[in-house]
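Structure first, then comments.
Removed: one protein chain of the complex. Kept in place: all other protein chains.
After this line comes chain A, so read on.
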Amino acid sequence: MDTDRERHRARETAFYLFTQQSLPACKPVLTPGWVIAIFLFMGVIFIPVGLVTLRASHCVVEIVDRYDIDCVPEPSRMDKVSYIQDDSIPKNCSRFMKVHKYMKAPIYIYYQLDNYYQNHRRYVKSRSDKQLLDGQKYHDTSSCQPVESNNNRPIVPCGLIAWSLFNDTFEFIREGAELKVNRKNIAWKSDRSHKFGKNVYPFNFQNGTLIGGGKLNPEIPLSDQEDLIVWMRTSALPSFRKLYGRIEEDLDVDDVVVVNLMNNYNTYSFGGKKKLALSTSSWLGGKNDFLGHACVFAGCSSLTLAIIFMLLHVKYRR
């Protein structure tokens, strides 16, 4: 009874405060004192965070090698496109990468493409998620245009993305011994287990007149074709890296790694670059100073502003 009435009264009071527009409120007034305090606070927060981030980034050792031009033999450099499209010419190529700093395993191998519009609208939508999961049980591949079928039979996996699968391969040799490259677990687990079917096998893939890129072993289910899975997580920007594998041995300073690669993939038509990157990883990820610099910059500018405001405050006291 009483609680009921009390609740009723409380509700009435709240409504009264609402209609009379006198709800309890805090009134932040951005006085110079507050401005200075907040800037100081931000400086104090962001400079350490930035420094920590930068340190993490600096711990990462990264070796990048652009190989797309050097791997084309001297005589063919005038017409790289016909070189790359000529299947009869062997495409192997050797690169030497010098380790300038100790690299602790695991060392990640990335290939990087530039000017490659994986985020083009026509490209992004040319896939069939259902088919990737259900295979030929799912018939409708219209979303895969223009690579939906060949000889009136559907392609699995269909679509431009799969069709243009990256197909350069890399082998790493240190001091005559081959470095073991782990190609497993390079795709996000959620992709492997939920987006690509365990019982879906490539079918009728790269059988057409035009071959875009890599072929797939029809014996292996899609969920285990991690190259494809990585490739099909389309990138955000036209310049992107994708994980190729892991070297699970440490590399010492001044080690020279010989990379035997098959330069199969055509980036010459559109003037794209191909790079190979070896990188260790910190708790934060790869080598990227941007976040650290941004944090430090934000922190420093906050501090500077705080000081400027303080000086102004002293000079023109209101």
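Quick note on the criterion: a contact is a pair of C-beta atoms (placed from the backbone, for glycine too) under 8 Å apart; a residue touches a chain by one contact, two chains touch by 3 or more; residues count from 1.
Everything that follows uses one rule, which is that contacts and distances are computed from a predicted model.
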item	value
Chain left out of the displayed complex - its UniProt protein name, from "Phospholipid-transporting ATPase", "Scarecrow-like protein 3", "Bardet-Biedl syndrome 10 protein isoform X2" or "3-ketoacyl-CoA synthase"	"Phospholipid-transporting ATPase"
Listed residues A:V124, A:V181, A:V258 or A:M310, member touching the removed chain	A:V124
Touch list for chain A against the chain that is not drawn	18-32, 35, 38, 42, 46, 49, 53, 106, 108, 110, 116-124, 126, 129-130, 133, 146-147, 160, 163-164, 186-188, 190, 194-195, 210, 212-213, 230, 233-243, 246, 266, 269-271, 279, 281-288, 290-291, 294-295, 298, 301-302, 305, 309, 312
